[in-house]
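With one protein chain removed, the remaining protein chains of the complex are shown where they sit.
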């Protein structure tokens, strides 16, 4: 009966003045007569001074924040935080944590804070780590997690639980959850992982099990929609500066020096864009969202020639997913798939380096010195910075409060700065992307002075893509956090 | 008629459902018949692709974001960003930039981006740097600022313009502005500096001069209200980790080792709180907002004894303004004032270290090893990290767009993630403080397990301080960014 | 009968052409008929390829390296390294490790490498850690050390064994050694600690015990004579740059900005000197070896006035032991002693800051902005860098090879790049100091352009202090590693 992920019908509530609440599932949606308990935080000395112990059940967070005097209010999400009543007794809770997908700074911090939060805030002490991603539910031993075990893991990169990509068997996972008597499942992972969590939730619901499933969205690329940004992103942009700086030094030190830096970003160029804006040493930034071409007028190669003539050197930042159509066209080898089902993207950094060298070797007399830097794994493996550490703490606590309060099938994250519970399908439908018709991208183009690679026709269409501007007056804005 | 700062009458606009707009002044408020010009951004190739060149004049940013279904809408601010019409021709603009107060990571980035933004976005090329803070307007030579001069200053800490604290003569400053023919004044500084900017704006208004005054709020302590956070704060918290980590290592390596770290925060303990939350190596965090006492039951010294008995070592983080009443009481020397008029705070770190040593020397047989670390200047002097770099860019651009659009007497900053123009008086009235009846502080107490130093009476009052909880249902929340 | 440390008569061997060997004691010096065993390294697959398994018993390391064609050869030390025959069976060895004194980057690496070296090279698996310095021998529980326990401690600062300063009871220590059946004692510590180790060795010898005592000299100040440099020194100089850089930024950003940085160095100014040379942002470097004065012509205050007039800002680096006579003279409070018996030095950094502020407040109209930075504990607590890590490994291995070969009462360290065994008394007699009549100090003076604070008479005496230059032709040079 239930099919693919995201099929759960949405819980939508409407209010005055165009107010819409996209709510998340709750255990009581499918289990009758669940007992509630007073939230143990009330007994916690650290929380004694808190003015309001608990989030008001009516609190919701507005997704639209730039509004007009008399415009509609738009979409809202349920505010995250502790509730007056919880649906689990502390002793009853048996939690598990699983991390999936590529490494991202902050994974260990999230693990640590789920363990410490459950223990210190709710008195929960049965917490399992699933080893090696989803498959670990049925193919590996579990790891017992205690505050002592996780004490200083936030100072290390990676994930102490291990991770894996790719296929898994939902039935076996749910069997394992049932067999272990697990009542709370914390899933840390990206788009595909959250889709998997949605399916696990649906199967648990189908079986009528009192198990809360909470997702913590993880993507170093920052391509999760709705939430303000994903954890580890800040740390990644910071670390990316090192590679850009090295490329800049190498380029400056040789005649016609070209530094090429490949950064993460399969489908969205946030890391490349922010690293470029933060660094200011970049002459050209290529991202998946903005197509580019090499040859001819307005093409990349002409721009390189021009910039070398002017400055004698240049730095190019390219997101790993940029120009995939060009790469595949020129390589014609798009069949391979990596284990997660993502296209096994050809390395655009090596490809573009080859194309540039080739161009100057064949068509130009100019000798160039191209240095290619791929800092991907050096970025993914570092520990999270202070800002991400605090952020990971809040994500973990939000997830815990939600699960204890009986919510399930939800993911957590800040919406305009306030943490909220968001239905899975809202963050897995379409990835967050750099909006190239947004001022932030224009700001980048202005700072690098690179070509836009767009024809007049492109520009016309870009502007029109979400309909005529007049419709925008109702307050429906593309997400432009800049101003 | 103009009096002290903040006296300008507020421009308040009301709308449906409790909507309130706290608007900022505009040159047309006191100058009639000002000519407007098309915004030159329309001609800028980097901005060609932008769907909407300009911020809609009706866009406002909501201060309240956690709302109820049918609750009132509350306060809003004018959205920052470029406008269709500008009130200055590019050639006509003569801008100046001044930095005041203590060092803060990101000062040079803001300077750089005002210069580059004016030049690249609006074609402005007459930009002066004022040397050494407000007094530099009349006591020093100016510095010519060009994109080339500021090219890589964002990689250096400090401010290339120099800075100073303390008194200045508003009349002389405005004379100097008039004499130099300056038409845009960019003021980067803290609370006192923004108050000064408000007075300068009022005097310019009194003289009827077409000069826009834009403030960029700077405070490493993050004690500016309304805006989400101040620039340099992230960088400061990150760097503070080093000191905490060192204190932790020192404490762990000796018997009854106590590491004491003093961090910035005269009136608000944000740096201390966030550094403690990010680090997790801290046993006790003392901030100005939360009074503490040394002696007796529930006091700090008993807690230290207890923690040393349990763990053999401990780390204390103390914000510079914590326990000032205790310090002054015991030192009785509160007459001194530093040049800015702030009380010359006694060094609480040295004071508390002395008190602890004294206690264990006199009343205990325990030999302790106390190490005191004051990383203040090492934190203030570092360059801003990537995240702050991008943030500084947005602040600078917001300020420029506002001034070009004829707004004046305003400061800029993000409100719930969206940049807005805010009247001076709103950010200088009362400092932003850590709310100790807020979940974030409870989270800290929970993570350190330190005493709250509050009596039952305190707790009762803390909870009641903003009136009975029922009033809170209308959506008026204290700022709790956590959840 | 045995008296103070260093009383053991020296083992001196003479050879041709002025060759002198200052040898170290051996267990066979006082125990007859000790059995020897083949070195187990011969069975170690990793060492199979080594051309010469073992150091030739006749290998010695020359202390004099700058020599004349027909000059005398001078002092030599026994070369460190594995010997053909060892005096302990692997099973018989019961080793212990103790760390004493202040923290120094690399302590954990030395501990790790003694444990892993004993285990992997010699098959030793009974290794105890003594908790909290010398006193731990009789007042604390011991810690069992295995390769697993020490696996990644080299990535952490501090010492996992804890440390303490000050007095201890040699008899109790030797009793404890005897009671635990310990046969090898590894002592990591500074001057005082090595003296203590000498006394322990003498007592063990008096009791006729087959226990080898090996010292690993530790002093962040680099004031150990004979050896090339002490571990952690490189790391400390590197880290000191941060503080100097911060002082420089602070000084540059304010009018008449003065940055004062206090660095480690009670009796020798190596850290201050090398940090100054490496940084090049320093205007004046004050060290214990070079007296200075504040007032009058050629004094520090006049120099500051001059430099502020020229540049508008300046950076002063002061070693903690600089100007102690001046400090004590002005404070008259030299009675206090810290636990180790060192004079409790007054904080020269605070003292000099006060004096400078006072001078400009009283005698000058100039307003100065002085910022004082004391990075001491932040430097001491960091992990060792790569270069120190490798160096610590070699020290540990040298000590192990020596103890296994039956040497005792010795310390280890590189002499002109080659590791050697050195009698305790040679490194505890007189501290290593910066030679201010050496080209390295002249190089510093030349780079800072600071006054030498010396009268003509001083200069004359400095040059003459080791006799007339003609005597130097015999090859006896002060240690000038520069050229």
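Some notes on this structure:
The letters A, B and C name the chains in turn, as written, and every chain counts its residues from 1.
We adopt the following convention: contacts are C-beta pairs under 8 Å (C-beta built on N, C-alpha and C of every residue); 3 or more make two chains touch, one makes a residue touch a chain.
Keep in mind that this is a model prediction, so the values were computed, not measured.
Put simply, the missing chain touches A, C once the whole complex is considered. Touching the missing chain, out of A:31, A:149 or A:378, is residue A:378. Within the whole complex, the absent chain has one touching residue among C:26, C:79 or C:94, and that is C:79. Among A:11, A:210, A:242 or A:302, only A:242 touches the chain that is left out of the view. Checked against the full complex, the candidates C:90, C:170, C:328 or C:452 give a single residue touching the omitted chain, namely C:452.
Interface note for the absent chain: among C:26, C:94, C:154 or C:425, the touching residue is C:154. In the full complex, subunit C touches the omitted chain through residues 13, 15-17, 19, 21, 44-52, 55-56, 58-62, 65-70, 73, 76, 79-82, 116, 120-121, 152, 154, 228, 234, 237-238, 240-241, 274-275, 277-280, 385-387, 389-390, 393-394, 397-398, 401, 416-419, 436-439, 441-443, 445-447, 449, 452, 454, 458-459, 462-463, 465-466, 469, 472-473, 478, 481-483. In the full complex, subunit A makes contact with the omitted chain through residues 103, 132, 156-159, 162-164, 242-243, 245-250, 252-255, 259, 371-375, 377-378, 380-382.
Heads up, the rule we're going with is that only the chains that are shown with their structure count from here on.
If each chain is reduced to the centroid of its CA atoms, subunit B and subunit C end up 45 Å from each other. Put simply, the C-alpha centre of subunit A and that of subunit C have 50 angstrom between them. Residues of subunit C in contact with at least two other chains: none.
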